[in-house]
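Questions regarding the structure given below will be posed in turn.
Only one protein chain is missing from this complex, and each of the others stays in its spot.
Take a look at subunit A:
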Amino acid sequence: MAEEEDGQAKEFKLLGILDVQRTPCARDAILHGAGGSVAAGVLYFLATSRVKRSFDVGFAGFFLTTLGSWFYCRIHHAKLRVQQRLIQEGIKNKVMYEGTALDPTKNPKSEAPSGPS
């Protein structure tokens, strides 16, 4: 596992492929999956006292919890990226169009012609 010289997080690849440190949402998804796995397995064992089947249930819990947490986090992350792009565009446009007719922050009421006195 290579260390980054510029101070970024060390990469840590699960099964040699999934870099949980640098992939957004990966670490949280795996941790949630581990928690879900333990919870599902223990609860099933407490209810049925079947050891081997509890491991199977625990693994299924890991699979489903990881997948669910991953999708939830990634959808939220994608929405954040879209918002970030919109904000960046807005800041760029504000700087470019400030004081002109295209200024998005200009108050339209101040431009309305005054009525008869």
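Methods note: a residue touches a chain if its C-beta (ideal position, glycine included) is under 8 Å from a C-beta of that chain, and two chains touch if they have at least 3 such contacts; residues count from 1.
By our rule, contacts and distances are computed from a predicted model.
Engineer: Pick from "Cytochrome c oxidase subunit 2", "Glutathione S-transferase", "MOC2B synthase" or "Pyruvate dehydrogenase E1 component subunit alpha" the UniProt protein name of the chain that isn't shown here.
Structural biologist: "Cytochrome c oxidase subunit 2"
Engineer: Taking the entire complex into account, which one of A:A47, A:L67 or A:L102 touches the absent chain?
Structural biologist: Considering the complete complex, A:L67 is the one touching the chain left out.
Engineer: For subunit A, which residues reach the chain that was dropped from this view?
Structural biologist: 2, 14-15, 17-19, 23-26, 29, 52, 55-56, 59, 62-63, 66-67, 70, 74, 78, 81
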